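Left out: one protein chain. Kept in place: all the others.
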Amino acid sequence: MSSSDEHAHSARHPHLAEHFETIQQQDYAARLGMWLFLGTEVLLFAGLFLGYTVYRHFYHATWHACSQALSLSLGATNTVILISSSLTVALAYWAVKVGKRNLALGLLAFTILCAIAFLCIKYVEYSHKFHVGELPGKWFRAEELMQYPAANMYFTIYFLATGLHAFHVIVGMSVLLWVAKGIWKGRYTPDYFVPVELGALYWHLVDLVWIFLFPLLYLI
Amino acid sequence: MTQQSQPSADSPAVYPAVNYLNADRGVKSWLLTLDHKRIGIMYFASVLVMFLVGGIFAMAVRLELLTPGPTIMGANTYNRMFTLHGIVMIFLFMIPAIPGVFGNFCMPLMLGAKDVAFPRLNLLSLYLYWTGAILAISAIIFGGIDTGWTFYPPYSTTTPMTAFPALVGIFILGFSSIVTGLNFIVTIHTLRAPGMTWMRMQLFVWAIYATSIIQVLATPVIGLTVMLAGIEKVAGFGLFDSAKGGDPVLFQHFFWFYSHPAVYIMVLPSMGVVSDAIAAVARKNVFGYQMIAYSSLGIAFVGFFAWGHHMFVSGQSPFDNGAFAVISMFVGVFTAIKVFNWVGTLYRGAIAINAMFVYICGFLFFVVFGGMTGIAVATISLDIHWHDTYFVVAHFHFIMVGAVIMGFLIAIHYWFPKMFGRMYHEGWAMVSASFIVLGFIATFIPQFLVGNAGMPRRYYMYPERFQAMNVASTAGSSLLAFGFIIIAIYLIYALVRGEIAGDNPWKSMGVEWQTTSPPDKHNFAKPVVITKDPHSYQKPGEEVEHVVI
Amino acid sequence: MNELMRNLLWLPPQASTLAPKIDNLHYFVITVTMAASILTGVLAFVFFFKYRERHAGQSTPIVLPSVKFEIAVIGVPLFFFLLWFVQGFQDYIWYTTPPKNTMDVYVMGKKWMWKFSYAGGGPNAIGTLHVPANRPVRLLMTSRDVLHSFYVPDFRVKQDVVPGRYTETWFEATMPGRYQIMCAEYCGTWHSQMWGEVVVMPGPEFDAWMVEQKAGLAERVDTAGDDGGDMRGSIVEYGKKIAMTEGCVRCHSLDGQPHIGPTWLDLYQRRETLESGEAVIADEAYLTDSMIDPRGKVVKGFKPIMPTYKGRLAAPEAAALVEFIKSLRSTSLENLPSKEATYDPAKPTQRR
Partner (left out) sequence: MAQATTTESAHAKDAHHHGTKSYWVVWVILLACTGLTVFTGQHDLSHVFPSANITIALIIATIKASLVVWYFMHMREAAGTNRIVFVTSFVFLLVMIFGVFGDLWTRSPMTLPYHTPTTEGPEIEVPEGGAHHAPAHHSPSPEHHE
């Protein structure tokens, strides 16, 4: 992660790398690098959104039927969980900036708890699908959806999209753990907090992707 | 040297005792280095090894095509050979070569910076490259991969041969490319020397900037495509399998959305190298600096909209074919601008006679001929006859070997003194340059003709009527290989016992020539301040004639 | 002029109405390309000699392009490129819209062979497509397993063949003759052998042929149907029955056991070394020759005692035997049958 290279020490500022002139220049570089990385993440998910729209265009009726098969309540709770975690991680970033170290740690803990809750709900949904047989490709054997052409394609897209997103949730959690360790050890203080911001940015992106995934998969 | 001073021609060439090569010793100091120059040298070594491996596959393919029937290998082996030739050359040599080697080594020097923005990320990119390379090459051991470098399903997902290691290898190489691109963009934005505005950057830096934009924005899509192909092959999700409702043409959209911008990732850096080299060889200001700089960005952006011209006969609708064809025409215009401005730079210059200029002449001819055959292939009605024949093979080799490898050789000959502090033998360089140019023409002009005659690509056995041209092409390719061997010999000789090059053997005005060669570990003794436009060769205070064409 | 340019560029003969259109644009584009690249190369050399470095440290003027020059540099290439696009797109639209009265042929691309069946109950054929001259023919193509591409260089016609959907192309042959079909999209081990032939016959001769084919369809097959085919039992069983009745299995084993004659398992496309020492690939031609003239190419290690079947085997029976031999494949890696890729059509859906 681009946040991992800001820790070289020099006399001018405790966290200024030797090839940068000023801390503002280093912060600007770190933020630009992070936003570029977020751009690549958006394009990574772009492929799956394209697959979704193409096959929805081909199998309109199937898409409508299969999306009814998903449980809307679980999806909605997941959305609320992620939005709230987005709030708490933003507050944690604010807390670090104003120096409230314990508040920041508490908020980060809550965010990680939300992430775990999200993954648990995902596990429940997945196990239900494995049980009922709404699976991608050759394992598809859900009776009531059998009469729709290419119903397995919906679940291929579903598992690919939510699987990749769940992986990003796990990565986001570990990033937040790393940031929490930094705060705990006192490395991130009101005058050096950019890595906290980068960790928060990554978590917000994970939430952003779910904001688009939720309506497309659950509500159409 | 605070000011960007005129290089003193008469001071005796001196080889700095302490430089980045011997600053600290030991293998660990190399493997864990954060110095962009060392990472560039390690990229240089691994990229050359990959070029050798790819070249061996190329020679195997060419030898097989000597006779219409089976010559030296079976059908499956031949299919593996051309697939590995494609994968190794494109993913392991063309894409990482110039950005990885000269982008890492020269670009920070040209900016007057101490290092790239994220040195640790730079080292990560090198390790990702090595891992990806080992995985991709290991495909030979696991029974080889015979799907062609394009992995089109349903063949790639139903072939008994394991494509999985190569797919994972390319997935990892994608990340190496993203990380390099990201690193360079941030470096160019933040670490420019004081006084260096965007319009005072050298054209090589502009080309690397445009390439990095494509690397960052296009590579994630191939990462996803290769992951989907791997999942499809292993788990049978049926995303592109028509029996399960999928559409194989959709994979082609996924694949070419990345692969067309990827061809610009390959060609743009070599155009940047040539822009710099032409200015240095002709010792003249670049003719139309803004035009060349903006056309690099133009190619980067418009290149994203033109991927459909690879799928004219794949079942794409006529409307979309027309849309992609028009957009492809505009991308061609940017290359034409560059060529006119390069030739304009030579006008009324003081051209030094050296090997680089032989390459530059070859480069100009090949870029124009290769580029315009590209426009010809983008004309839909002609593509019906040419698609997937040797005409297309000849076109992209004209650009890949003619433009990119020629650009790579120009870069080697131009910056070799700066990287190693020694000079190569000019005479041998001229000899090998002519071998390379003639061998190249002898290899690929016959392929244009046999493509016109209708010989399809990736053919193990072909009708007898195509044999004459294939034999000529194989003869040409051995001449080309011979040329590369001579280059290797005199460069290695120069490494060990070449005469001392001195700080600025070409008397070039590039910022990277202001420091010693090989440069110090921290690049510049005193911080560099830029006051003049780049590539401007008039002596300070000397009044020079201004000509406007 | 046309012939000169065609030979100069190694283009195949122009045997369809599409070919002259494409070739004319081709000549225009290639001449402009050659002119531009030679101009650039020569200009570079001229500047090289005219402006070489006379003395060390020679100062050079600042030469800057005027706006007029820049517009010309953008305008001229763009003009040519767009001109080609317009001409190319017109020819392309003409190529993608078949005329009204076309004769329809269904083309099935299958791993390394082409199969044709004529609309309206016409005959089936493997590898050879009979078409009338000067009459448009429309091909409705699909693939049984992987991507292929129907390519006839002499007609300048190429169209990918995609499994699970139809692609369409058409041509109007102008000169009677035999033209080679080649597969242009990589499709596996024998992609380079997936050839076929278009036999262009004059109109009346074709009509006579078609009538004779349709008449004969009831009791005799021109060449094999599909291996899961619908003709009177599949061609492979027909071949097997002939092998039994004609006594081939007395000397040739079907499961790989050594016997009096070479085993037929995995015989197709196997590289055999003959008594005379030279190697040969056991393809259709070799198999048919060996039935007619068994002592011509005897495989090393076997005695030349096989009787000739000339006159005892009709052409379709020989073809059926060859198909039967081709179907005897073990599951070795070399020629894995493309079973798992065959598609069972998903349930038909009601129109949206």
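Note that the chains take the letters A, B and C in the order they are written out, and that residue 1 is the start of every chain.
The rule we apply is simple: contacts are C-beta pairs under 8 Å (C-beta built on N, C-alpha and C of every residue); 3 or more make two chains touch, one makes a residue touch a chain.
Model, not experiment: these values are computed from the prediction.
Although one chain is omitted from the display, it touches the following shown chains in the full assembly: A, B, C. The missing chain, though absent from the display, is touched by one residue of B:R192, B:H310 or B:H387; that residue is B:R192. Mapped onto subunit A, contacts with the missing chain fall at residues 21-22, 24-25, 27-28, 31-32, 35-36, 38-40, 42-43, 46-47, 49-50, 53-54, 57-59, 72, 76, 79-80, 83-84, 86-87, 89-91, 94, 97-98, 149-150, 197, 200-201, 204-205, 207-208, 211-212, 214-216, 218-220.
If you put the missing chain back, the residues of subunit B touching it would be 189-190, 192, 194-197, 217, 221, 242, 245-247, 249-250, 253, 257, 304-305, 307-308, 315-320, 323-324. Touching the omitted chain from subunit C are residues 98, 100-104, 106, 108, 117, 119-121, 140, 142, 144, 164-168, 226, 228, 230, 345-349.
In this text, only the chains that are shown with their structure count from here on.
Comparing each chain's Cα centroid with the centroid of every protein Cα atom identifies chain B as the most central. Averaged C-alpha coordinates put the centre of subunit B at 35 Å from the centre of subunit C. For subunit C, residues that reach two or more other chains under the stated contact definition are 346. The set of subunit B residues touching two or more other chains comprises 241, 244-247. On the side of subunit A, the complex with subunit B involves touching residues 2, 4-5, 17-20, 25, 28-29, 32-33, 36-37, 39-41, 43-44, 46-48, 50-51, 54-55, 58-59, 136-138, 149-150, 152-153, 156-157, 159-160. Here subunit B touches subunit A in the complex through residues 113-121, 178, 182-183, 185-186, 189-191, 216-221, 223-225, 228, 231, 235-239, 241, 244-247, 250, 253-254, going by the rule given at the top. Residues 9-12, 18, 21-22, 25-26, 29-30, 32-34, 36-38, 40-41, 43-45, 47-48, 51-54, 56-66, 69-70, 73-74, 77-78, 81-82, 84-85, 87-93, 95-96, 145-147, 149, 151, 153-154, 156-160, 162-165, 167, 180, 182-193, 195, 271, 281, 333-334, 336, 338, 340-344, 346 of subunit C are the ones that touch subunit B when the two sit in their complex.
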